[in-house]
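Removed from the display is one protein chain of the complex; every other protein chain stays in position.
And now, subunit A:
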Amino acid sequence: MGPASKRNKKKKPSFRKLLKTSNLKLENKLKNRQFKQQSSAKKQRKEQRKLRQAITDVSHKTLKPLERYKKKPEGEEEEDEEEFLESLPVDMMDDDDLEQIRAMAKKASFLTRDISSCTPVHAKKRKSEQPVKKYEKMPRKMQQEEEKELIHLLPIKDKSGLIPQSMEKPVVPEAEEEEEPVDQDELNQEEEPEIVPLLTPQEQLELRAQKLTEKKLHMASLSSAVLADPHVNIKKLKELRAMLMETDPCVAVTVRKLVMVSLLEVFKDIVPSYRIRPLTEEEKAAKVKKETLQLREFEEGLVSQYKFYLEDLEQTVKDWKQKKQKRSQAVSLQSYKGLAEVAIRCICDLLVALPHFNFHNNIVVMVVPLMRDSVKKVSEMCCGAVSKLLKQDKLGQASLAVVKVISGMVKGRNYNVKPEVLNCLLCLRIKEVEMRKDTEDTAPKKKFMSFKEKRTNLSRMQRKWKKAEEKLQKELLEAEASESKDKKIKLHTETLNIVFLIYFRILKKAQKSILLPSVLEGLARFAHLINLEFFDDLLSVLYGLITSGDLTYRESLHCILTSFHILSGQGDVLNIDPLKFYNHLYKTLLTLHAGGRNEDTAIVLQCLDVMLTKRRKQVTLQRAQGFLKRLSTLSLHLLPDSSVGILAANRALMHTFPKCDILLDNEMQGSGVYLPELDVPEYCNPQNTALWELHLLKRHYHPMVRKFAAHLMKGAPSEGSGALSMELSRRTPVQLFEDYSVKDMSFNPPVAGPPSKKKVFPSN
């Protein structure tokens, strides 16, 4: 253990550097990101450098365990190793290669293995890089170290970094030595050839369990101390966080995971409900009470710890993404994934739990790109967290941030993102936005009379009263936080504008992308909030989409729904005849059937509501009758829940257009015969047919369908013997459709018992 001090010296810079880079990033994140994107080459070099440094460290330190395997002179070995480690980014490897490497790792140290087997795979890469490497070798090492010391953030680093190092000192030397040979799963890492070379697996397991218990106890005591009195024990947080740097290879992964999660819980508990802002110079200079000082200290410590924690999490994720062996190499490549998943889970939790606290934007920036991660588990986790955040967010600030970042990502990725990302936007809780600024502005002002008005209209006493009253009202308004309401609406408006920007961009530039369904769904959902200016273009785009024939049935339904949402709101001033949309819906109604997707019925029902019931004045009787007839025919061929929904829609139609009752008569009205196969509701002569299919439906196996059929047969009376019960008549078609869902084999209404049995056992 002689060279321990030397080792530590070497170790320091690498650790410091880790913190430093991330620190920089958090402080001016954008700048750093740009910088990184621009100079990826530079980054690569940097990493190589780091690696090489690590390797040289290792080669100095690990002389002892290596003796056993050593077959080559040291210089060669170093080169080999370098080559190998460079090739470690496994993204370039096939699985087979990876397997091979793993196998070799089990056999012997990487340092001794024959590299030649790897060469074919990476021959290309190495060729291009070799000249660079040679240049780099000597001089840059110096340069790099200088660079580190030059950075002005050093003092802060040292402060926070000191304690962990002192912590690590006893552990580091042992750990460092065994790290290289270990490149397997966590469980396999328990080889400790140095301390007790002849440990049986049993003993190793025991040793590990023992260590783990110790660590766990330590963690628990620290966490509970912090929770017990966060103001006093904020320092313990540091200590706990330092455990994130756990280097003992046999417990490192587990301990790190545990620390991440426990820190998450601790932070969730002790973070105040307000954002902590940095103190101004004046505030710092001013004298304050002892308690205030303590509070300030606590807040400062908390913010910095939180920041470091986030940095650590981010670094973990990044390490996994880049698949580089870093961080003093206590953790194998394979376990990166597990670590990163835990880290991502922590980040996601924080995203949802602490939207008000500092650095939330940074968390958003971290999570959103992970929503399109290729690992399904990760992307699902992130999408879920974002959806949850959007659903919970009441202030609108967090939603805005998320939407902004998503918009940037969608555009930046050239619309190559998963539909799930856009589906998250459907969770936005936006009910109202500023449609026209002037109406909003004028409304509250009218409440208070101007001084002149008062003077002319009111007496002195009245004025006095009025004044007091107004004052009171203003106070009340403040108490109600109506200001925040305005602010919220403003935020919502901005958010929605960005959302629509995303949607319109896709509609315009990437109509063929897989995102189209989610765009159409989103448009249908927020259609009532779309600005009037876009209507004309949007309608023509939607119609183009429908007629193109590329859309699935569901997508075309979304198109229709969107257009009618637009038209039903402020769009009614537009005076567009959406005949084409009616015809399209009529034509495609029969696409719906029991064999296909049952969920589409819900959208059809919504469409029918907007198109027929809500626009009763613009719909001709012929059209209504045509729809009524076809819908009845359709209900013969659906699953029972859809049938109930459609029949309920028919009921609404009959109520909206009372003249539809001629479809219950068997008399010829005018000329022409009913043409069931014609695709235009106006011209199919619906007045000359009758709803005979109700008799088939009256024999339907589902009790509710029977009920509705009998009800419609009688002309859907709202009272009398043929009327529905109150609960049923109040439900909308969509609600009924959901009530009687057969998706999961639930029986609603429940299966009736045998009738004669009921007679024997009358229910009380």
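What we mean here is this: a residue touches a chain if its C-beta (ideal position, glycine included) is under 8 Å from a C-beta of that chain, and two chains touch if they have at least 3 such contacts; residues count from 1.
Just so it is clear, contacts and distances are computed from a predicted model.
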Name of the absent chain as recorded in UniProt (options "MMS19 nucleotide excision repair protein", "Centromere protein O", "2-oxoisovalerate dehydrogenase subunit alpha" or "NOC2-like nucleolar associated transcriptional repressor"): "NOC2-like nucleolar associated transcriptional repressor"
Hidden-chain contact residue, picked from the options A:T292, A:N666 or A:Q735: A:N666
Residue in contact with the excluded chain [from A:G338, A:G408, A:P517 or A:P703]: A:P703
Residue ranges of subunit A at the interface with the undisplayed chain: 590, 593-596, 632-633, 636-640, 663-666, 668, 676-677, 690-703, 713-715, 742-747, 751-757
